[in-house]
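One protein chain omitted, others in place.
Take a look at subunit A:
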Amino acid sequence: MAMAEVHVIGQIMGATGFSESSLLCKWGVHTGAAWKLLSGVREGQTQVDTPQIGDMAYWSHPIDLHFATKGLQGWPRLHLQVWSQDSFGRCQLAGYGFCHVPSSPGTHQLDCPTWRPLGSWREQLARAFVGGGPQLLHGDAIYSGADRYRLHTTSGGTVHLELSLLLRHFDRYGVEC
């Protein structure tokens, strides 16, 4: 019996609402144990864009993933880290965010809000003058709810994505989406 397959095809279009310019985004896809990535790259990093028109940074980063799955648990989640790069090439964290890959076939416009850890008032002052600031030690706090209660965060901007979902053989298993 053929496995159910999911194609995720689209782009990380860009970001708005960040106070910094010259932004880049590191992204990755996390799935449960029942999912297997058949083709495509699971993670990547976009180019650094400095917008000339308006305040939206555009990445147009292509995403083309092909999954096969034996179960519905662990539906793919896209996690994002937006960083800003200054003229010296140093990177500063602008926001973390995640969103689930849509579960119905067709094209979807996604707006993913982001947040960043706040730190103590000393760290906030240092970040305003010198740059830097606290970062997460383990990236899985971005897409998991465990231990979030320890964090005090402030909000960053929004990342915009356009993803098209193509499902295959889901009707054979009686799955409605």
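In this text, a contact is a pair of C-beta atoms (placed from the backbone, for glycine too) under 8 Å apart; a residue touches a chain by one contact, two chains touch by 3 or more; residues count from 1.
Note that contacts and distances are computed from a predicted model.
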Protein name (UniProt record) of the chain left out of view, among "B9 domain-containing protein 1", "ER membrane protein complex subunit 1", "Ubiquitin-like modifier HUB1" or "Cell cycle checkpoint control protein RAD9A": "B9 domain-containing protein 1"
Which of A:11, A:31, A:81 or A:114 contacts the chain that the document leaves out: A:11
Chain not shown: contacting residue from A:18, A:35, A:58 or A:143: A:58
Of A:99, A:118, A:151 or A:167, the one touching the omitted chain in the full complex: A:167
Residue numbers in subunit A that touch the chain omitted from display: 1-3, 5, 7, 9-11, 13-14, 16, 22, 24, 38-41, 44-58, 60-64, 66, 68, 85, 104-109, 111, 158, 160, 162, 164-172
